[in-house]
Every structure is written in C-alpha cells, then in structure tokens.
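Have a look at the structure below, then the notes.
All protein chains but one are shown in place.
The block that comes next holds subunit A.
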Amino acid sequence: MDMNQYLSMFIDESNDHLQSLNEKMMELEANPEDLSIVQVIFRSAHTLKGMAATMGYEDLASLTHQMENVLDLVRNSKLRMQDFIFDTLFKSLDALESMVENITGGGDGKADVSTIVASLQAIVRGDIPTAGGTSTNDTVSAAAVNATNAPILLDEFQFSVLEQSLQEGHKVMYVEVTIRKDCQLKAVRSYMVFDLLERSGEVVKSFPSVQDIEQEKFDQSFSLYYITQKEAEEIQSMVLNLSEIEKVNAVALDSESLQQLGQETTAATLEAPVQEVPTVSPTQAAPVQSKDEAAKPAVRSGTNSAPSRTIRVDIERLDVLMNLFSELLIDRVRLEQLASEVHNQDLTETVEHMSRVSADLQNIVMKLRMVPVDTVFNRFPRMVRDLAKSLDKKVDLIVTGAETELDRTVIDEIGDPLVHLLRNAVDHGVESIADRIAAGKPETGTINLRAFHSGNHVFIEIEEDGAGISRDKVLKSALKKGVVTSEQAVNMTDSEVYQLLFAPGFSTAAVISDISGRGVGLDVVKSKISSLGGHVTIYSTLGKGTNFSVQLPLTLSIIAAMLIRLGCEKFAIPLSSIVETGIVKQSQIRTIHGNKMLEFRNTHIPLVSLSRIFSIPDYDESNEEETEIVVVRKGERLIALAVQDFIGQNEIVIKNLGKYLPEIQGISGATILGDGQVALIIDPNAFIK
C-alpha cells in the first residue's frame, strides 16, 4: 500500500495529538488528582500509537506504547502522578515531537529513545525515586553522584544475583573506570580491564553494555557491578596498573547500600535528561514539598472552548480561490457598467443583488485566510513551564485572546519573535524567587500574554510583573557601547531609552544565560516585526514590571493604499508610509546643489520626480504650474514624490510580480484594480537613502 498519500494526514494529526497531549499534561500537572484528564491523555497517546504503527514508524509506536503503560497504571489508580513522572512524560513528548518533525522533513522518524524508554519502564516497575533521596549512605551516594556515566539500571534478576552473592559472603562492588582522554584504543583498554576483573571475579552488569564498549560506544568512562573476593582497594590498584587508565573508583556495597544505589541510579537516569541546566540551587536540596511547588506549572487560562469543527485546506487552494474571486469582482464591475447603460430594471436589480452577494463572499474569502493566534500561542505554556523550571523561578503564564485572528502569512512569521520576547520576560523580566520575596511580591511571577484587535491592527502584549527596566542601567550600557552620546542621553524620554534595547548588539543581561544568549538579540525581533509592517513598544515601571506591546497589521496581503495617476499610468502608494499629501507651486521648488528641494514644515526635503524615474511617457511635472505631492517617510527621513493626480484611497490586494522579472527598485509588487488592470505598488523606501 502506498503510504505517501496518508503521510500529510498522519503528520497533521500527530501534531494535533502532540499538542493536545502537551496541553492536557500541563492541565494534569495543575490537578494531578484529576483522573479524567489522564483518560484523555491515554486515549490521545493510544491513537497516536496506532497511527504510528500503521504508518510503520516503529520507534514512535514503541515510545508511545511505553507512555501508555505508565498512563495505564495512573488511570487505574495504581500509580500516583508525581514530579518526575511528569518530567519523563514531557521528555517523551519532546522526543515524539522531534520524531514527527523528522518525518515531516522527509526522514524515517527513527531516534534513539532507549534512555526515555528505560525511564518509563522503570516507572512501570515502580522504581520511583524520591526527591529526598540524596540524604542516604554517604559512600554510596558519593559513588552514585560521582558517576559521570548515566549509571546502571539493575533488573530484578541481576539485583537478586548481587544480593545473593552478598549473603554468601562475596564482596559486591560498584566500580567506575575512567580512561585517559588521549587513549587511542579505548575498546582494547576496556577489554583489558574486563579481562583483568574477570580473572578474580565476575562482572554482573556494565554500563554501557559490553557490546557498546567493544564498539567504543562510550565516552571516557564506564561503570559496572562486580562480584569478587578481593578488597576494593586491591581492585583499584590492580586496574590502575594497566596503562592509560586515569581513575578507578571501587566502592564495596552491603545489601542496604546496594538497594539504595540501585534506586539512586535509577533516579539519576531519570533526572539527568530532564535537567537541561544543572544549577545548584537551594530548592534542589529542599524537601519534596517545595520541589513540587517549584514545579508548579504555568497555568493556561482563557477560553477552554470545545474543539471547533474544521477542515484542513491547502493554503495554495485558498490563493487560487482568491484569484478566481478577484476575477469575479472584475466581471461584476463590468456588469454594473453594462447594466447602467442598458437601463433594464430587472437587469439592474439582479446585478445589484449579485453585487451584494459578492461583497459578502469577498468578506468570507478573506476570512478564510484568518487563523486564530492560538496556533502560535499553544506552544508557549509548555515553553514557559520548562524555562521557569530550568531557571528555578515560579511563573504563571496567563493567556488571553488566543481566539484573536490574524492572516496566515503573519501567523507563520510571528512565532519566533514572540518566543524571544517570552524567553526575555522569563529570563530577564521575572526576578528570582528570593528577589521577589525581598521585594515583597508573591513568589510566583505572572506573565500575561494577550492578543486583541484594535482598528485595523492586532496587538500582542507580553507583560510581566518583574523588576522593570532600569533607565540608568540601559543608558549606562548604551553609552559604554557607543550607541548614544552623553549629550543625547540627557534629553531622552523613557520610551526612547527603552527603544535602545532594540539596538543591534545591545544586551543588558549581566550574565549571558543559556536561555537568552542564543545569538539573537532584540534587534532581530524588531527587524522581523518591522518587516511584517508592525512595531514594538515597551512600557516599563521600575519594580512593577515591563510590557512589550507588538502591533501587527491584520494581514500582509491586503493593505490600504493611495492610488495615484502619472500620465495614463496608475500606481499605488502604501498608506502606512504616507505622511501627508499636498499641492506645491513651481515657485516653491528650489534647486539646491542640482537637486530639487521643497520647504516642508521648516525643513527642506527632496522632491523626487516619479515621472522621470519611471520614464513616464506622457507626463512631466516640470511643465505644470502646480504639482501634487505625496510626502512619504522612512524612519525620520521625509521626501516628497511628485504625482499628477490622486485617484483616492483603496484597499488593495498585494500580488507579487512573478519570478521572471528582476528586482525593480521603487516597485514592491502589483495589485489588480477594479477594472481588471494591473497597477504597480510603489515602495517609497527605495527613494530614501
């Protein structure tokens, strides 16, 4: 059976399931006792497993299967959800996500998930570590903590072998061997270690496995459980006698420490992958309760509406629909014209009715391209949760207005800038728990993520109740980096100072952390948002928090424009860059250094002759006594464009000029006018250097 035709469906549905799994897991983390959520998660995981198995993605299927096993115990009340089960399950979701991503990119979805699978299996077996486990036997935990490898998991059989050996008076040891970095043949060296050990005892289990060690699939060290009659020191010196061995650590175990070590190591395996940023912090050593609190999830609020009934449509089909529709509109205009000439009452009425219907239709066609911002927002709660956890902060994320709709093209682009701003808010905005308490604030910081419509724009705000931006600090840093001069600094308003944060290469973070120091600065965020035709504003109150407000156009494909005429040709100028329009007399135009200039509000701005630049055949403003001008802006700079006539304002649909035409300076695209003619869209930025 050809699976390709189902592939895109599989990918879409997998992503849906993963998303809902993520959401439900977060929900469950907030109410760990709510078994009904577990049911939903279980069903979702089950469906995912079935789909993956049908499509032949074995790794995906087996991982989901293991997750199912854990969830099955939970929903049957045989296992209580707790912190690290959540962590492991989230880890599994991440692995699943990257596998699906791999499949999306044309890969085979294979991935090494053995560690996660082992963790999940351990949970099913009941090997659940307690957070207070560190306070055990000193020697043993020292050995376990020192273990640079992911330590050994013992199965029941191996465990009983070791235990029995102990009872029979043998010595059981946990041995860790580190080979020197410059060792050429690690496999040979480790074989010699094994050989040596086997002469005076028995190796029960090693990590990595013997096969992996033989194939040099280990880093620098390996560890093993060993039964012997000799003393630990003896073993140590024996192994050290081999060349190129850097370190040997042999710890003799009694039955109690064996048990603990077995669990410790299980715990370590489980914990190791989850803690992306290993920070030594007070909370980690703190008792279970506070750890639970620290892991309090970012809460997702807002409407928890029932899933909407939708179908998936290829965006290209929508484009085709839109093109067909604009054709219909052109015919409509033509029909209206004809009807007005024919003067037939019935025809006129029919045409009028058709006009109304098509206007409604146009509205709907446009709306088809609108997608709720939820599709971008839905990954944020999880991200904020992980981030807060790794930074040892407590953060609640409150999402409102996720149903606000934006054009698909904007949605696709806005994700990355928002991720950056959110990271910024968690990392730099919200203070550490200690600082918050010191400032008399609640331990848990709040980040509000809001989206709402206003006029022809959509606003997305990220507001936290953190420390706020210190004007002085920003200025000091800006002065040091030469972004502003000290004279400029004195007169700057607060918002101007905040805008400095967007200057390239600017960072106020004292320490570049893993979270924010990813090579992208706020300058990238700003340029991305500007390229979408939006902008960012910062409001901040010292000690109270900061608000990044992003303003975006509703859609990229429809803009408001001023239509102008030059001779018999029509052009569109985007309204967003027009400052004002006016008429100037020839006598007001001066020539300065060979350039035409115009006095405009007490300064002189250049007058650009569009007719000359575009070689308009039948118009030249220098023959006119009075000239219409359009003053356009790029940042702070203004210029005036000379035009012949204003036709009027219009909403225009932007079309690109196709791949064949070379880049034409001054033209950013085209649009189709009501009469079916193409008009070019002027890019005023090209005229301002």
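Following the convention adopted for this analysis, contacts are C-beta pairs under 8 Å (C-beta built on N, C-alpha and C of every residue); 3 or more make two chains touch, one makes a residue touch a chain; residues count from 1.
To be clear about the criterion, contacts and distances are computed from a predicted model.
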Which of "Carbohydrate ABC transporter permease", "Carboxymuconolactone decarboxylase family protein", "Acyl-CoA dehydrogenase" or "Chemotaxis protein CheW" matches, in UniProt, the chain that is not displayed: "Chemotaxis protein CheW"
Absent-chain contact - pick from A:E327, A:E580, A:E626 or A:D645: A:E327
Contact partner of the left-out chain, one of A:L240, A:A359 or A:V678: A:V678
Touch criterion as defined above, residue of A:G401, A:G534, A:P553 or A:G666 at the omitted chain: A:G666
Touch residues of subunit A, complete complex, unshown partner: 322-327, 330, 569, 595, 606, 608-609, 612-616, 655-662, 664-667, 670, 672, 676-680, 686-687
